[in-house]
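Take a look at this one; I'll ask things after.
One protein chain is absent from this view; the other protein chains keep their places.
Order of writing sets the chain letters: A and B. Residues in each chain are counted from 1.
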Amino acid sequence: MSVVDYTQELSVVEGKPPLRSIDELISRPLNTKPTKAYYIALTVTLSMLGIGVIGLLLSFYYGTGMWGNNNPVGWGFPIVNFVFWVGIGHAGTLISAILFLLRQKWRNGIARFAEGMTIFAVMTAGIFPAIHVGRPWLAGYLFPYPNQHSLWPNFNSPLLWDVFAVSTYFIVSFVFWYVGLIPDFAVLRDRATTKIKKTIYSVTSLGWRNSNRHWQHYEMVYLVLAGFATPLVLSVHTIVSFDFAVAVLPGWHSTIFPPYFVAGAVFSGFAMVQNVLIIIRKIFKYEHIITIDTLEKMNKIMMLTGMLVGYAYAMEFFIAWYSGNPIEQFTFVNRAFGPYAWAYWIMVSCNVLMPQLFWFRKIRRTIPVMFVIAVFVNVGMWFERFVITVTSLANDFLPSSWAYYKPTLVDGAILLGSFGFFFTWVLLFSKTLPVVSIAEIKSVIDGSQPSHGEH
Amino acid sequence: MDNKTLYSYTALFRTPDEIIHAAEAVQEKGYVKYDVNTPYPVHGMDKAMKLKPSRLPFVSMFFGFSGTFFSLFMMYWMASIDYPVIVGGKPFFSFPAYVPIMFELTVLSAAVMTVIVMLAVFFKLPNLRHPFHDTDYMKAVSSDQYGISIEAEDEKFNEEEIKALFEELGAHKIEPIYFDDEEYTFKQTVFEPKFISLLVIVGLLVSGTTYFSLNKLMNMIPFNWMRFQSKVITQEESTFFSDGFGMRMPVKGTVAREHIPYLYADKPEEAAVNLVNPLPVTKANLELGHTKFNIFCSPCHGYFGEGDSRLRGQFPNPPSLHSEKVRNWKDGRIYHVLMEGQNSMPSYASQLNYNERWAVILYIRVLQRSLNAKETDL
Partner (left out) sequence: MSSVSEIEYTKKSIPAPLRNAGFVLLAVGLVLSLLGIFTDPQRSAFNNIILLMMLISVSVGSLFLISLEYIAGAVWSTPFRRIFEHLASIVLVLPIVALPILFNLHDVFHWMHQEVMDADPILQSKAPYLNETFFLVRVGFYFAVWILFYFLLTSNSKKQDKTKDQKLTKRNITISAIFLPVFALTISFAAIDFMMSLEPHWFSTIFGVYYFSGTVLASLSAGTFIMVYLSKKNLLFKGISEDHYYSFGALLFAFINFWAYIAFSQFLLIWYANLPEETVWFLQRWEGSWMYISILTIIVHFAVPYFGLLSQPSKMNPKRLASMSLWIIFAHYLDLYWIVMPTFSESGFVFGWIEIGYFILGLGIIISVFVFKASKGNLIPIGDPKLKRGINFRL
C-alpha cells in the first residue's frame, strides 16, 4: 500500500496527456463505426424495451387491472419503480452540481455521463406516474392550464407537487447538460470531417467561439445553475418522500423521510453510475480520465450514504417503539418479521451491510468487487421502496382487508422494459455525444492552469 | 484577397502562463476591443483582462423571485378564489402546502431564463457568421492552444504595432482574420420562398395533427373507452329487466333523506292537536317565511293575506287569512291545509319543505298580528 503524500494535490487525470489527445480520445466513439459488442448490447436492451412495450400495450388495452395493484395495495410496482428511477437520477445532479460547488475536481471526468444518466432516469421515471393514471394521453390535466371544465388541480396534493418537481428537474437538468455541451460541440465542429456533421455541430454549438469574455459569464452561470440544481435535487426526492409522508399511514408518516429519501436516492444513483462507468471506462479506454481514485471516492460516498440510510432505518425503528403507538410499533415489527420479512432483510443486507465492505481500502479499489457491491446496492434500494410501499399498505389499520401483494407478469415486463428504455438511451448517448466533458477535463489536467507564483 | 475586410489580428500561444501574460500586456497597452480564446476557462484570465464581475446573478435573482411570486399568486387565485375546494380540512389558502411548488417554479424560471439571457442577450448566440468560424485560429483555440485577437475596430489598431507586440510576447503564430465576403454581405429576407413554404408545411402539419388527434383519434379504440362503457345510461332501454326500463323504481318503503312522514292525512283535527311549530321565532325564520309566502302564497292570498288575488279573477279568490276562524286555528291546523290543500287550494307539500312550511306559518301569524294587534303590543 502506497503512502499518500498529503502535501501534494492528487492529479485528477493520470499522466499528463496532451490536450489534443483528449479531443481525439473523447470524439473517437463518435467517429468510429460501432463494434459488434455494441450491436449485441443494443439488441439486448431493445428486446427488454420491446417486452416492456408489450406489457404497456396490454395495460392500455385491458386496463390497469393487468397489474398486481388491488385493495389494499393500491400502490404497487408503478410507484416503486417511479421512486427507484427518480432516485437513480439524483446521482447525476449531485455529481455535476454539488461536487462542483464543493470544488471536487475529480467530478469533471464523470459529470457529463452522470448528468446524461439523470436525464434518462427521469425520463424513465416519468413513464410510471403517467401510466398509473390509467389514460396517459390525458396527462395534460396534471398541469394547471385554463381548460373548458374551469377546473384547477389540487395544489395541496403532494402528487401535484411531484408533477412540478419532476418536470422542473427534467428541464433544469437538461438545460444544465446542454450548457455543458456547448463548448464540446464547438470542439467537435472544428474537428468535423464531413459536411453533415459540421452542420449539425455548428447548429448545436450555437457558434461558440471559446471567447474568454464568454467564458467569464459562462462560468458564472454554471455556478448559478449548480447553486440552483443543488437545492432542486434535494427538493425532488423530498417531494417524492412527501407522497408517502403526508399520509397518516404508519410506516409512511415519518418526519425523517425527506432527508432519508434524498440519501437513499444519492446512494442508489451512485451505485448505478458506478456500474455504468466501470464498463464505459473499460470499453472507451478512459482509465486515465476516470481513474481508480475517482471510483474510490464514489465508493466512499456510497458508504456514507449507505450509513445515512441505515441511520434512518434505525431511527424509524427506535421512534416507532418510543412513540408508544401500538399500530406504529406493529408496522415496524411486521416489516422485519411479517410476511415481507424476506424483502426487508434483502434491503437491510444490501443497503447497510454490503457497503460496510468499503471500509477496506483494498475493496474500494478492486473493480470487480465494487461492481458487484454496486449491483447489490441497486437491488437493495429497489427493495427499500418496495418495503415502504407494500408493507404499510398490505397490513394497514383494518385486519379484515389485509392481503398479500403479488405482482403480475405484466408488472415484471414493464419493470424490465424500464431498464431496457434506460440502457437504450445510455447506449445511444455513448455513441452520439461526448460522454466526458472535453473542456472540463482539459481544465484539470496538470499544467493546464497558469502557475500562480511568478507575477 | 484584396477586397477582403480585416476583422482582427490574432496570435497563438502554447501555454496558459504565456496567454495570461499576453492578455495583461494587451490590456496594459490600452486596447479595448480584444478577446482571448482558450479551449477552457483559464484561471486568473478575468483579472488579467480586468473584466467586470458578471451581472448574470442579478438576472437569475430577478427571474427567480418572479417565479416565486408568480406561483404564489397563481395558486392563491386558483385555489382560493377561482375554484375553492376544501381538501383535507385545510384552509383554501394553505401556504405551507404551496411552498414546494413555489420553490420549483423559482428554480425553473431562474435557471431557464438565466441561460436564455446569457446565450441570447449577453453572447448574442446563435451566431454562425462570425469571421472566426472555419479559421485555423478557431480550430487551434478550441483544441489545445491559447489565442488572443485584437479587432480592427479598436481605436488604437495598427497592424505593425500589434505584430511587433505579439512577436515580443512570444506568439508562435500570428495571423490576420478577414470577414468572409459572402457571409458579410448576405442579407436575410423574410419573404423567401423557401421560408414561406417551410411555414406552410409546419402550419399544415400542426393543424392536421391537431385535427386528427382531437376528432379522429379520440374516437378510436382504446381512446374512446371512457365514452362507451358497458353500463346502462339514464333513460336507456335495458334487456335485462322484464319491464325493459333501464332506470329502476326504489324499493317499497324507501324513505328519502330528511323526509318526515305526515301521519294526519284527512285528520285535520288531530293535526291541530298534535302538531306544534318546531321553529323558534327568529329573524332568519321569519325572513324565510316571508320569502316563501311571497313566492307561493301571495299570488292568491295577496301580499298581506287579505285574499286580494293578483290573478284578476282567473282563479277563485280565497278568503282572508285575517278571519276569526283562521286566527283561532292552531298552527297544526294551518299546516294540514298546506299539506293537503283545502277547497280549490291544492297541496303545497312538494313546493315547500318541512322547515319552509313552518316558517310560512310563522309569517302568517305575523301578518295576522299586524292587523289585529293586541293591546299589549302597542
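Convention: a residue touches a chain if its C-beta (ideal position, glycine included) is under 8 Å from a C-beta of that chain, and two chains touch if they have at least 3 such contacts.
Every value quoted in this text rests on a predicted model; they were computed, and no experiment measured them.
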item	value
Touching residue (missing chain; options A:K198, A:H253 or A:H288)	A:H253
Full-complex contact with the absent chain, from A:Y61, A:Y322 or A:F397	A:Y322
Chain not shown: contacting residue from B:A97, B:V112 or B:L321	B:A97
Missing-chain contacts mapped onto chain B	43-44, 47, 53, 57, 61, 88-90, 96-97, 99
Absent chain, residues of chain A that touch it	3-9, 101-103, 231, 234, 238, 242, 245-248, 253-259, 307, 311-312, 315-316, 319, 322-325, 359, 452-453
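We take it that only the chains that are shown with their structure count from here on.
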item	value
Chain B - residues contacting chain A, complex	15-17, 20-21, 23-24, 35-46, 49, 51, 53-54, 56-57, 60, 64, 74-75, 78-79, 82-83, 85, 87-88, 90, 94, 97-98, 100-101, 103-105, 107-108, 110-112, 114-115, 118-119, 122-123, 125-130, 132-133, 138-139, 141-144, 222-223, 226
Contacting residues of chain A [partner chain B, same complex]	18-20, 23, 60-61, 135, 137, 144, 150-152, 154-158, 160-161, 164-165, 168, 171-172, 175-176, 179, 183, 186-187, 189-191, 202-203, 206-221, 224-225, 228-229, 231-232, 235, 238-239, 242, 438-440, 442-443, 447-452, 454-455
